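Note that one protein chain is taken out, while the other chains of the complex remain in position.
What follows is chain A.
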């Protein structure tokens, strides 16, 4: 079971926070296939957020095939989330790129800003 923590100052939509925290729990193995997510009633009682927000987050997770709603029973985890493999070719390329950026005289903040900008460009509008 997960407990959601809603940060109202984060600027991230509340339903997205629930989606992200559920995925994080799936990645970390805190939630496994077959586990039940808290009911909307339980979430709103603890967090005082709007029930429709919880349902919207669960629908989003369901649409991505991560959970399934079973009528009258609740919402259950269908599959877990693997992390991106640490030794993938993509990682090697990124690693080399970061080294070149440093050689070119960029500092950590420059690189982070550049990376975020490119990330924004390519993943614009995608749910995170």
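Keep this in mind: a contact is a pair of C-beta atoms (placed from the backbone, for glycine too) under 8 Å apart; a residue touches a chain by one contact, two chains touch by 3 or more; residues count from 1.
As a working rule, contacts and distances are computed from a predicted model.
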| item | value |
| --- | --- |
| Hidden chain of the complex, named as in its UniProt record, picked from "Bactofilin", "ABC transporter ATP-binding protein", "Permease family protein" or "Coenzyme F420 hydrogenase/dehydrogenase beta subunit" | "ABC transporter ATP-binding protein" |
| Interface with the undisplayed chain - residues on chain A | 6, 8, 11, 13-14, 40-41, 44-54, 124-125 |
